[in-house]
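Of the protein chains in this complex, all but one are displayed in their positions.
Residue numbering begins at 1 within each chain, and the chains themselves are lettered A and B in the order written.
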Amino acid sequence: MTTSFIQIEGLSKSFTLHNQGGITLPVLNLVDLKISSGECVVVTGPSGVGKSSLLKCIYGNYLATEGSVHVGPPETALDITRAAPREIVNLRRYTLGYVTQFLRIVPRVPAIEIVMEPLRILGVDLDEARERSAKMLARLNIPERLWSLAPSTFSGGEQQRINLARGFIVEYPALLLDEPTASLDAENRQVVVGLIEEAKQNGSAILGIFHDKEVRDAVADRELLLKELGVAA
Amino acid sequence: MNILSPEAHSKSSADGYNFAFLDEGTKRMIRRSILKAVAIPGYQVPFGGREMPLPYGWGTGGIQVTAGIIGPDDTLKVIDQGSDDTTNAVNIRKFFKKTTGVETTEKTVEATLIQTRHRIPETELSEQQILVYQVPIPEPLRWLEPSEAETRKMHALYEYGSMYVRLYEDITKYGHISTSYDYPVIVNERYLMRPSPIPKFDNPKMDNMPALQLFGAGREKRIYAVPPYTKVKSLDFQDYPFEIQKWEQSCSLCGSTDSFLDEVIVDDQGNRMFVCSDSDYCADRVREGTSQVKNNHQDTDVRGQE
Partner (left out) sequence: MDEPILSVTDLKKTYGAIRGCKNISFDIWPGEVLAVVGESGSGKSTVLNCTSARLEPDAGTVRYATRCDGLKNIFDMSEPERRFLMRTDWGFVHQNPRDGLLMDMSAGANIGERLMAIGERNYSKIRDDAGEWLGRVEFDLERIDDLPTRFSGGMQQRVQIARNLVTKPRLVFMDEPTGGLDVSVQARLLDMLRTLVSDLGLAAIIVTHDLVVARLLAHRMIVMRRGEIVESGLTDQILDDPQHPYSQLLVSSILQN
């Protein structure tokens, strides 16, 4: 099980703020990383060093300044930095999952439908999607009475768990996790650890940022330490 | 209709006027339009409508069509709402009598040329006859689309969906199609046409009629035609098929149960009776009925003598 699934080579990222005098902010510098199927790599480093930016570059949310990011089995991997938008959209549907810190809320959409959406996009029928989402929400200890409500009034922890449900509902072969346990209590942190373990067993390649040492120790196989200005250790 | 000889011309027309009022050049123009209309059944052909001695809305279109085709050997019948003796019918008949000297008649079977407003005669017409309709608004899509440019395009591209929408709305509102006269038809499976404000009761008569049917709209300056034996189908839905009006009553004068009946108030108490709208048809039936009764009496007399 050592097939490389995520391959990052010479990745650099800097921002140029044209409307603020054209200053350039370097964030990542020549990052190299290989993650295999079934492996979980954790990114560590001081706050603001660029950990989230790394995940965003892999997801295609940020445009890399230099280097390449390949996702997928070696024969058919897609280079995110050079792919067409529709190829990235396709990758995000079937292959690459991403759990962010923040739940982007569309007003008035019920929690369960937020979780169902990635399944519906894959063509899973309404009833099955609903059933699977219900199971996931139950697992993450979201009480049933909240399922038909829009999450805008939920607590931070509840919103985070909706986010997690949505992120884990599809078994993605590659997964990016940005502080998945940030606002959770001990019990729910364990649920997340369980979800990550299962994903690993299913062969997912995982890159995560975990503030909590306990969770880190439970799931990480390797560590990537980012130093100031994003130089890989 | 023979080509007019100068003698016939001067003999039969009113002083100072050409035969049938219009000059020969205008008549030729009208005939060209008619030929085009006959070649494209249901299609509205623009024509150079002339000033007529009566205002728009009184049949100037029909009169111009009739004037374009009438000849000294024709026998003309003019009806309005099925009757030969309403003001309009009388005046138009007099007009043509004066300007052409042709024979006129009230009997449908004797006429070669029939000009009509708002009805088709009950008596079946023959291949030797021509029926000329007076049309107020020729464009069936006018109430749906005010732009002339757009309605022309719709006809050209066979885009008649909006007409069906109007019928759909009727069924939604009233449970049936509420249009009861000037009911739109498709002619020769191609053009959408307005048959003029005849009751929908008359629509089936247009289908496969042996006579030539010509339509003239004076104000709008359009001529259209349905050649003999042409398919004319009234618009409907598969599950709401076209239906004609029916009466519970029969004609008080002749007893007919399958002609179009007018309701007539007979006194101040509001008493009413139903009579055939087609006065000639009704009179014919009454004559037949009287002679039948006469025959019956004769039989009895004969028997009585035995």
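Here, contacts are C-beta pairs under 8 Å (C-beta built on N, C-alpha and C of every residue); 3 or more make two chains touch, one makes a residue touch a chain.
All of these numbers come straight from a predicted model, not from anything done at the bench.
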| item | value |
| --- | --- |
| Contact residue for the chain not shown (choose from B:Tyr56, B:Tyr168 or B:Phe274) | B:Tyr168 |
| Touch residues of chain B, complete complex, unshown partner | 157, 159-162, 164-165, 168-169, 171-173, 237-240 |
| Residues of chain A (touch criterion as defined above) contacting the omitted chain | 15-19, 56, 60-63, 85-86, 88-90, 106-109, 120-121 |
